[in-house]
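Only one protein chain is missing; all other protein chains are in place.
Residue numbering begins at 1 within each chain, and the chains themselves are lettered A and B in the order written.
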Amino acid sequence: MFRNNYDNDSVTYSPTGRLFQVEYALEAIKQGSAAVGITSGSHVVLVALKRNAEELGSYQKKIIKVDDHMGIALAGLAPDARVLSNYLRKLAMNSKLVFNRPLLTSKAVLSIADKAQENTQLYGSRPYGVGLLVAGWDETGAHLYEFQPSGSVLEYNGAAIGARSQAARTYLERNLDAIRSCTEIEELVVHGLNALRDTLSQDMELTIQNTSVSFVGKDKDFTIHDNEDVQQWLDKLDSTSNDKNNANDDEDDDNDEPAEGTATAADSTQPELTQEGAAADDNMETD
Amino acid sequence: MNHDPFYWGRPSDETYGHYNHAIANAKSQIPTSHTQQPIITGTSVLALKFKNGVAIAADNMGSYGSLLRFNNIERLIRVGTETIVGISGDISDLQYIERLLHQLQTEEEVYDSDGGHNLRAPHVHEYLSRVMYNRRLKMDPLWNAIIVAGFSDDRTPFLRYVDLLGVTYGSLALATGFGAHLAVPLLRKLVPYDADYEKVSEEQARVAIADSLRVLYYRDARSSDKYTFAVLTFENDKINVDYKQDLKVENQSWRFAENLIGYGSKQQ
Partner (left out) sequence: MKAVENGSTSIGIKAKDGVVLAVEKIVNSKLLVPGKNKRIQTIDRHIGVAYSGLLPDGRHFVNRGRDEASTYSNMYKEPVSIPHLMDRLGLYVQNYTCYNSVRPFGVVSIVGGVDANGPHLYMIEPSGTYWGYTGAATGKGRQTAKSELEKLNFEELTVREAVKHAARIIRQAHEDNKDKDYELEITWCSLEETGGQHQFVPEDLLQEAIKFAQEEDDEDDEDEEDTEMAT
């Protein structure tokens, strides 16, 4: 994609009928780190890879609770997601206040779809630069929607957005039947983390610092798990780094996992550096 | 002569002095007020919960003060597939509420609906009570008393009242207007305590409401004997709406009138 005469604002069509500003907005999403959502019909799970600007900095929050029965995962410009999530929270509260019932997920997403579309047809504002995965449980069941700044909203059984999300999508397509027949939240979370792991680049692995897990469903309010709470699911994975990148190191990683698990359970306040140090030490010993 | 266009057609400042703007901006002694009086009115709405359902009834009369102006007004409104809203009070406000409810239905159930969800009684009641209360806050009320009858999310009978002040309450037996004074005690005779509505059968409920309507026809001077009666039941996982119009009050006996003394034809 390169600069051209038709990409100054979102009120200009290109000669081939494209809206470049909207397409550029979609690019902004691809710059954000990955988020994956899957649903089994009775529960929806959202997992996301958090990023930090520098080693000692905090990680950007990727999952936001909208109401007891609904939440979103974002990829792209986080401030835009904040604006949209505040709007959704207002809508959800309004539904409870006026109708005494929780907001239907379908109504919520169609509402932000129309809101986002306005920004693509009027002068003066830019399209939202964030993609959202909206997960909710309402009287019609568990739903997962993908929201794009173009105003397009589609309902999915499994979706992934952000950097290298295509790998996650491939995992989801391959395991769709297994996912749809999950009966336990734990199984679903493990699938989600596996898909998320496939988006990792070389030398990256899922840790309790950079992974965020959330779920909602039948008899379960929308809950977000971060930091130590995430360890319980990381322990269930074969590996926290991307197998395709570390084809040679698979065995070592398998051996390290349980050890790290018990270690970190005890010293939960140790920063990531110490964990990696421990892993390096273990490597040397087994080698 | 002042040729400035802004001074054309006005008394000259030299003769009368500059215009005192306090005149135009003066506050009125009388505050603006919308508080109204109802013009065409509907009388009581009666409703009763029983085992697995609710029964609700209202007559078809629109009174213009003491004149029986209209005798074909339908005061029970069906909303969705499982809720009935009975409205008493001003009839033009009733028609406005009917329109609001119709629009609500279209927006909730038709637009962008993938199915699987519908508008139920608790939602309709909450919506109407918000509308009524917010009108009251503007000192421009919809002059009505409304009863919403239907089922809750867990399929237990739902019966709740809301009126022009935004007051809401729920009970085993509810009635508006004259019915609150005459009919509610009769309906409550069936079951002394609210939680015992399960002991009331559909047949008992029907008879109780029909009797109350007869008593109201005897004693409420603004009532008529033609009415609409709706019974909602929940059976075998399905909701049944039995909506009967053009019913007449039966078994009337006006013999008690002969015994009234103290005014009119019998002074002693």
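Note that in this section a contact is a pair of C-beta atoms (placed from the backbone, for glycine too) under 8 Å apart; a residue touches a chain by one contact, two chains touch by 3 or more.
Keep in mind the model is a prediction, meaning the values are calculated, not measured.
Q: Of the residues B:Gln36, B:Thr81 or B:Thr106, which one touches the chain left out of the display?
A: Spelled out, the listed residue whose C-beta touches the missing chain is B:Thr106.
Q: Touching the absent chain in the whole complex: find that residue among A:Leu26, A:Ala78, A:Val98 or A:Leu176.
A: A:Leu176
Q: So which bits of subunit B touch the chain we can't see?
A: Touching the missing chain: residues 99, 103, 106, 110-112, 114.
Q: Which residue numbers on subunit A touch the omitted chain?
A: 10-13, 15-19, 110, 113-114, 116-118, 120-124, 150-152, 154-159, 169, 172-173, 176
The rule we apply is simple: only the chains that are shown with their structure count from here on.
Q: Find the geometric centre of each of subunit A and subunit B from their Cα atoms only, then give the gap between the two centres in Å, rounded to an integer.
A: Inter-chain centre distance comes to 49 Å.
Q: Per the contact definition, I'd like the list of subunit B residues that touch subunit A in the complex.
A: Contacts found on subunit B: 112-117, 122-123, 125-127, 130, 153.
Q: In the complex, go through subunit A and note every residue touching subunit B.
A: Its residues touching subunit B are 97-101, 104, 106-107, 110, 138-141.
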